[in-house]
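Just one protein chain is left out here, and the rest sit where they should.
Moving on, here comes chain A:
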């Protein structure tokens, strides 16, 4: 893939005696998972287009410790948190944006007690503010009129009460937003939270991602919009299991916006 992304690191900013406007926390999925890397790149394209002076930590970033904490390993979580806080505070980071609701929740809610105090926003909130400030314009583009359903990530929705930012962005794309029966506060988990992403599910009669994807498919949507790399994986697997991958795409909100304008 030809690549003209501009991705400066915090270290480069410091070397030039500058401070980034915001730190983009990429997260483990966004750094290593092939599917999630596309979300990362789509978001960076939008940041570049809007002229945002952002930085990443690059090799200095490490897992926030979310899966460890939800698995009950508070010790490992705090080790991770304190190492990350040391790095972030070293760069005097004040603002953080991330495309992963798990990182978002952990950085925003669980780092302050360990000495990490930052303004943390989810990338959908950040994109919304870029549009509000006139720094980014989005129009219907190629998704105009398409039927899209939005899956609420637990750690953005219930955990942090953000239901509208992603939906407002979708509405800006002039899509036909259809809601699943369980949405917003009552949204059903994709099945990945609480470290489930990294283990086989306990015995049951169905996988959670299948239950959720079936609900999304029932809306008749052409596209399932997600705001979380884990949800994205789970829903993509669900669409494959239903053998609908020809008809239904699972895309992150950032990808939808970037693709709408063929960025």
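One rule holds in what follows: a contact is a pair of C-beta atoms (placed from the backbone, for glycine too) under 8 Å apart; a residue touches a chain by one contact, two chains touch by 3 or more; residues count from 1.
Definition applied: contacts and distances are computed from a predicted model.
Asker: Looking at what's absent rather than what's present, what does UniProt name the missing chain, "Cell division protein FtsI", "Fe-S cluster assembly protein SufB", "Fe-S oxidoreductase" or "Urea ABC transporter permease subunit UrtC"?
Answerer: Hidden chain, UniProt protein name: "Fe-S oxidoreductase".
Asker: Tell me which of A:21, A:211 or A:261 is the one touching the absent chain.
Answerer: A:211
Asker: Considering the whole complex, which of A:61, A:237 or A:255 touches the chain not shown?
Answerer: Going through A:61, A:237 or A:255 one by one, A:61 is the residue touching the chain not shown.
Asker: Out of A:13, A:126 or A:155, which touches the unshown chain?
Answerer: If we include the chain that is not displayed, A:155 is the one touching it.
Asker: Which residue numbers on chain A touch the omitted chain?
Answerer: So the residues of chain A touching the unseen chain are 1, 3, 5, 7, 9, 26, 28, 30-33, 37, 40-41, 44, 56-59, 61-63, 65, 67-76, 78-80, 82-83, 105, 108-110, 113-114, 154-155, 158-161, 185-186, 188-189, 191-208, 210-212.
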